[in-house]
Structure formats: C-alpha cells, structure tokens
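Please find one structure pasted underneath; my questions will follow.
A single protein chain has been removed from this complex, and every other one stays in its place.
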Amino acid sequence: MTQNDAAAAPATLTAPAVQVDNMDVTYTVRGHDRLALREVSFEIGRNESYGLVGESGSGKSTVALALTRYLPRNGRVSAGSISINGQDPLAMDAATLRGMRARTVSMVYQEPGKALNPSIRVGRQVAEVYEIAGVGHNEAMERTQAMLGKVQISDPGRVMDRYPHELSGGMAQRVVIAMAIAAEPSLLILDEPTTALDATVEAEVLDLVAGLRTELDTSVLFISHNLAVIAKMCDRVGVLYAGELVEQGPARQLFDDPRHPYTVGLLRSIPRQGQRKDHGRLDTIPGFLPPPGYDLTGCIFAPRCSLAEEQCRQAEPPAFDTGPGRTSRCYRHDLAPELPRTTPADMMLPSAAVETSDPVARLRGVSKTFGGRDEAVQALVGIDLDIQRGETLGLVGESGSGKTTLARVLLGLIPPDADATVELDGQPLGPGIPQRSRDQLKALQIVFQNPDSALNRRHSVRRLITRPLVKLAGLSGSALRDRLADLVRSVRMEDRHLALRPRQLSGGLKQRVAIARAFGGGPRVVVCDEPTSALDVSVQAAILNLLADLQAKEQVTYLFISHDLGLVRYLSDRIAVLYLGRLMEVGPAERVFSGPHHPYTEALLSAVPSLDGEAPDRIKLTGEIPSAANPPSGCVFHTRCPRRLSSGICESTEPPLAEVEPGHLMRCHIPIDQLTSLQGSGSAS
Amino acid sequence: MTEIISAPTGLAVATPEQRELPAWRLLLRRPTFVGGVLILAFWVVCAIFGNAIAPHDPLAQQLLLNNKAPSSAHWFGTDQIGRDVLSRVIVGARTILIVAPLATILGTVLGTALGLALGYLGGLLDTLVGRVVEAVLALPAVIVIFLFIVALGSSAVTQILVIGFIFTPLIARTVRSAVQVESQLDYLSSARLLGDRAGRVMFVEILPNVLPTILVEFTVRLGYAIFTVATLAFLGFGVNASTPNWGSDINANYGVIGAGYWWATLFPALAIASLIIGINLVGDSIEQVLAG
Partner (left out) sequence: MVGYLLRRISLAIVTLWLLSLLVFFAGQVLPGDPGRAILGNLAAQRAVKTLDHQLGVDRPLLTQYWTWISGLLHGNMGVSYQYRSAVAPFLASALVNSAKLALLALIVIVPLGILGGVIAALQVGRPLDRIISLTGLSASTVPEFVSGIVVIVIFGVELKVLPVTASAGQGASFGTQLRYLILPVIPLIFVLFGYIARMARAGTIEALESDYARTATLKGLKRSVVVRRHVLRNSLLPTITVIATQTGYLIGGLVVVETLFNYPGIGRLIYNAAQSKDFPMLEAGVLTIGVVYMIATILADVLTITLNPRLRTGMIR
C-alpha cells in the first residue's frame, strides 16, 4: 500500500503529464510475435493537446490501449516505459490501476452509441463515475445533471432519463464526453471521436472539447486520421507510420513545413487551400503499408520513399532535431520538402462541361417517400436538377439530406414517387431497372463507397470485371479479351490480379476493381458514392486521379457524392447542396464555395476544419439536424439558420429554388446582394 | 522546384498472399473434427459392410439363448428372442444412415430454395408463407412428424418425405436470415444494375455467400434427423420390421429392463448417442472454422 502511495504522489508541476519512452508493443498471433509499435517516444505537457496522426494500421489506437493498459490478451508492452502523472500504469496492481482509470485517465471513443450500455439510462451511467469516486447516489445524480448542462445538452434532466438509442449521435457523444470529464482526469484520450458524426455536429463537438480543455486543467491526446481536425485541435502533433513515430513537432509548423517524406506525401495527397483539379494533381505515395510484423532493416518508410538511399536501407534512422521541439526520423529530413513527386503535377484536363442546353440527365419533381401513412419519411422533396454532359456534379449534404436516395433513384434502384420525371438524353427512364432498356442500363453505373460490400467476395476479379462486358456491352471472344486487358490497364492493375478474390486485395485495389467494373459497359454517367471514404488518405489521391483520368479518356459525366468538402471542391465543376431532401443550392463550384452562397452552405463550409487554419468568422450552427419524419415548416433550414429573417417569412413559407445569378440557383428568401454583403467577399476560402 | 519523375507502378499485391490454409486443412487439425469423422466413418462402414462384419446373423433367433448377458460368444449379449445384439447393432446402422441423410438433403435443398426466395424477395410472399410456416411450427417438430407418420405409415419413403418437408421451413428460416444480411450489401445492387433477374441474383450471387451457413445447418439438421428417426422407431414407428433397427430394438426390449436385462436396450442406445455426437462434433468444428 505504501509503495503505491509513493508512486501515486503527484509529480511536480513542471513534469509532463504523460511521458512515453521507447515503447514497443508486441502482439502474439498464432505463435508469432508482431511488433505493432516500435520505439515510440513522446511527451504531453500539462494542459497540452497532443495529436497522433496516422492511417489505418499505423498503430495509433494501440498507443491509447497501451496507456490505459487495455491491450487485448495477446498484446503486451514489450519494451520501454510509460508514465502518467508520474505513475507507471504497467507496474500497478489491479486496485491502483482501477484508481488510475477512474481518476486520472478517461477515454472517448469513436462510436458513442455503442460506448453506452443500451439497457441503462444515460443519467445513471454518468452518475456511476461520481459514485466510483465515493459520492452518494442523490448527489451523483445532481452533479450529473450539472455536467450534462456543461456539455451543452439542453434540458439535461429529461435527457438523463433516456436510453442511449434515443439519442442522436452528437448528443450521445456529448454524454460520453460528460462521463469522461466528470472524473476530472489529468489525461483525456480521444480516439476518432467525431469520425462517425456529421460535419456540423462534428464542429460543435470539437468546439466543446476545445472549450472544456481551456476550462479544466486537462491534457489531451487526440487520435485521428483526419489531418485537418488534428490541426485544429492540437498544439503538437506526432505522425505515426507502421508503428513508428516518424515526425513530431508543433502542429502549425509541422503542417506548413513538414520534414519527413511520409508527412510530405500525406499532405500532398490532400487538396489544400481550395485546390482544384485544373490547378494541379494530387500526389500519391507509391507502394503499400508494410504488413504487421514486417521485419526490416533500415528506415521503415524506405521502400516507398523517393529520397531513399543506401544509408536509409541499412540502419534505422534516429530522431533528428529539425527545429525547436521538432524531430524527424529521416536521414534526409532537410531534403524532405523537395520530395520528388510520384505523379506529374500537370494533368490532362477533362474537356470542359459543354454549356449546351442539352443535359445528359434531367430530374424534375422527383420526390421519394418511405414508410406507410403514419411513419412517412420524405427522403426527397421536389428535386429539379440537370446534369450537364461531361461535367462532374458534386452532391453535398449531411446525413438525412437524401443524397444517396437521389443517386439510387437516378440509377433505378429505388422508384421515385409518382409524377416524377427522370430522363436520360431526353428519353424518359423507367422507375425501376426492369423498366429500362439495356442501353439505358449501360449508360448509368455506380462506384459504391465500400468495396468490401460492393464486390461479391466469392467471385474472382476476372469474373467481376467481365460480367458487365458480357451483359451490357455484349462482347465475347477476342473482343472481350481485348477490352478486359484494356480495362485492367486503365485502372492500373496487373493481369495477375485477375485470378484473385477480393479478400486478397488491399482497399485501393478493390476499389479499382469496382471502378473497372463500372466502366466496363461504357457508361455515360457514373455515380461515385463516397468512392474514397473507406480508404486511407494516401490511397485516396490515387483513386481520385484515376477517376479524373478515366473521365477524360472515356468522356463520362460524374455525379460525385461526398461529405468531404475538400474533395468535392477539388473535383467538381458544379455543386448541388442538399438539406433534408431538398436542394438548397446548385451552381458552379467556385461560386458555391467562395460565395455568395446559401446560409447552410456557408455554415457547412465553416464547420469543416481545414488544414490551412481557421477562418476568422466561424458560423456555429446550433441544434440537431431535424428528423426527416417531421420537417420544420416553411424553409426547412430556418430552425438552425443564423441568418433567419426577422420578418418571419422563413418560418411560414418555403422559398422556391430560384436562379439568383446565371447558372446559380438558391433556395433562400434573402436576396443575393444582401447575402453578398452579409457574408463578405470570399468567406471560408 | 519539385522534380518530376515517372510514376513507379510498384503496385504489388498489398496483403501478402494470405497464409491461409484452405478450410479442410484447418479442420483436420482439430481433434474434435477428427474424432467426429472417425465415429461417422465407423458407422458408415457398418452400414455398408454390416452383414460381412457382423459375427452372427442379426436375424437368427435362438430362443434357448435368449437374454444372455454379454460374454465372449456374444459381446453384447442376446435379446429376448436370442438374437445377437452386437450383430444387430452393427447392421442396424444401415436404416438410419439411409433415411436420415436423405431426409436432411431433401429438407436442405427445399429449405435453401425457399429461404433464398423469402429472404431476397420478401414482401407479400414472405408474410403469407410466414403465417403458414408459423402454423406448422406451432407444434414441436417431433410431434408433427409423429402425427404424419401415424397417419401415413412408416415406410422409409414416407419418413424421408415427411421429415424432409417438416425440416424445410426450419432450414428456410435460417437461410432467410442469412440472406437478409447479405441483402444489405451493395454487390446485389451492382448485379441488379446489370439487368440480372431475381433468380440469377439469388442463385449465382447470394448462394455462394450463404453456403457456409447452409453447410452448418445441414449438419445440425442431420443430427436432428437421426434423433427423429430413432425416436419414431422407439415409439413403434420404425421403418421396417424385419431389418435391425436401433430404435425398434429398444422399443422391443426395454420392457424387461426391470428384470435386469439391460444390454439389449443399452447398446443400441449408445450406438444412437455416438452417431449423433459424432455428427455434432463434425458440425461444431465446421462452424468454428468457418467463423474464422
């Protein structure tokens, strides 16, 4: 007891809250030891926010598990040391460990709904934290109510009585955060806390965390694959690659001036500062993540590094000092910013969208209602949209906006409500697939978000790509073989991939198969439904470049659906913004992004964290996205609109989708000149 | 200035050729699987070559030697009319190993087709058929089967048909659930977008993916089929009075248990138990391997 007491004595104020020294974490799989983390060293100071960035397989979650000593049974810290508030979690006995978990360290995870016990009311679950600290039941409930108010839950008394499934994602995450800070921890670990949330909700939660941090004296470890979020939330950053911390430093400096080839490559694969496809290509990182337990000599990034030389392959680079508080594990860190590009910066532009009045697809009055009389949910309401030949139309919206439903109606997977018109090349399209001709089926195809779901895992790649060639293009024999070879080459795969099953391919390769399949029949319009959301950042760029190339080569039109506004802005010629099943704005990409734009678009843009620093005037949306089963009256956005007119017209009348400038439509009562002056020129650049 | 170099393709297959052993190799490593297979193999051999292996003629009655306890001449003793129990146990495997598997195959084939249709097509068909199925399942399967056998007689064909048809909705229910899970995946939408019709989608796209579930279900149902055939025989509805039948033998001989003559009842009972356990060991192993 006394020994633990000594270990538990708080360290001096200048000592860091968290100190990790040369930590190795090993997993034992089927008798083999695999290193998941290698020589990881970092510090988090008091009241400091430290970001850990990495793609899937980098080991970032393992760091969090090691800190709380919650590694799975087959994992262990095989080397190095950890110190939290001066205490060593690895040396603690069970009781002290529980004490540490209860009072010193708290965690917030990715899926808030699942992190809460579905059978216990949320109030009780939060109160439990106080009770563990020795507080009586009644007082615990009172303090819970206060804490829920603190995380900006309105009407906390009522929310306390609810079960987790009755809460929205954003509210559930607030409850989890409340639970985490109720213990007044010294260290708060957040592991992808907002990845599952909508953009506007994410912004609110991130603001909440930032606010709380200043208020309490808590250090934060923020783990994410999203560089922009890390840039927004963290003072210092560490970049994890394949279990190694390859670079560390103050966030702003690191992102503006990276000093490790991996960081450089990563940053180049994301569109920055409003980058558009005609300004330059996204760069990619060649090669692949080494498989876990890959034993190598030398720098772990060397196989993929264009700057690699003999020295790099022979010995593991130590952490070099690259500036005050900055380190980089690279022999050639001074040359890193000059990293040669993998893909040429200039690119063949797809032919500009032809400005004819002859759109390739037309939707008029398209609505879609799900459910019976009582629980009718309007997923789409009165959509009028033209898709121009050869363009990339970006479709943007949060959950419940109806963007996926719109795509499915266009494709014929879901029939629209009666009185809807959907036309392709001037010819009406039947509501369902059986009512469409083979030519029409050929013309409209889709690339789905998740290749694991979109490819039949029992079929070989050859079979998957050949099917549309046979069924839609009607090819056979040598014509078929030639076209197959051609397709495989154009998606940059190799012949030997044809014999494999999807399970044996990486995410990027699988998505290429899906793309090859979509293009097999020679479509005219391809719907891309979040084609890169399930992929790592470094792979995204390659896929996007591929899509852009194919568009130029095959002369197709894209309907590009994404929640990632940076990507949409990069790739799209025109943008359509959906909210609760209604089109809020349609217009040329630049106009929609720089303004003047719809207040919702404005809020959406300002909610999305950007790598390039915060826009000075953030529009903060309050409240939750209304339920589609019970939409607000008048303009459906009025309940959250910061620019709502005082005349009350926004509550009573729904504005029409009107052309406010040539080619730019908006659904808003505010006249465009007023919007222009309110929003200033070029907000959220 | 950034230097532009030609893009290295370097597109190796990302995951190293997964060092995954094919399923059957994994199975062979499990002692439960091997044990189960051995038991099954033993009984299959008995079923096929029974008459050659059996030490005595299973039908030969030697009334003077009745109810003899197990001895070196008769390892399992003799029954009430002097027949050698061991021989009857060996040859008795035949009936049960013909009727039960055939009934299960029938049920599985029909159940799979029905389950695919209900799971994928859903709608009115699902609701209507669901009602009928519920009516059939309102009674425990054994009782329903029992009633039908009583009504229709207990020939081998009848048993195969009745058990097969009663198993169909049970298997269909499991297949339906698995199909509904698959239906959430996008590859089905892709198939529809090619113009594929429902039949093709069900059998070419979905079926290969639910095969593991069906396989496990098959082994489970096989166990139940054996269970049912034996129970029916015990209740007096054995398939054929002349050929040795484990359940019927138990039925015939358990009356004298009170007098202490337990062997003619116990050994067939143990035979039934071992067969079912063997099947379940195999089925359990398959399920574990397929679950990853």
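Some notes on this structure:
Going by the order they are written in, the chains are A and B; count residues from 1 in each one.
One rule holds in what follows: a residue touches a chain if its C-beta (ideal position, glycine included) is under 8 Å from a C-beta of that chain, and two chains touch if they have at least 3 such contacts.
Every value quoted in this text rests on a predicted model; they were computed, and no experiment measured them.
Per the touch definition above, the residue from A:Ala15, A:Ala79 or A:Ile132 contacting the chain not shown is A:Ile132.
The chain not shown here is touched by just one of B:Phe76, B:Tyr120, B:Phe148 or B:Phe165, and that residue is B:Phe148. Residue-level contact of chain B with the missing chain is found at 32, 131-132, 134-143, 146-148, 150-152, 223-224, 227, 230-231, 234-236, 247, 250, 254, 257-258, 260, 262, 265-266, 269-270, 272-273, 276-277, 279-281, 284. Seen across the whole complex, the unshown chain contacts chain A at 68, 70, 98-103, 105-107, 109, 111, 114-120, 128-129, 132, 163, 165-166, 176, 179, 183.
The criterion applied here is as follows: only the chains that are shown with their structure count from here on.
If you average the Cα atoms of chain A and of chain B, the two centres end up 48 Å apart.
Residues 284, 286-289, 291, 304, 306, 338-345, 411-413, 433, 438, 441, 444-446, 448, 450, 453-459, 467-468, 471-472, 492-494, 496-497, 500, 503-506, 508-509, 517, 521 of chain A are the ones that touch chain B when the two sit in their complex. Of all the residues in chain B, the ones that touch chain A in their complex are 2-5, 7-18, 184-187, 189-196, 205, 208-209.
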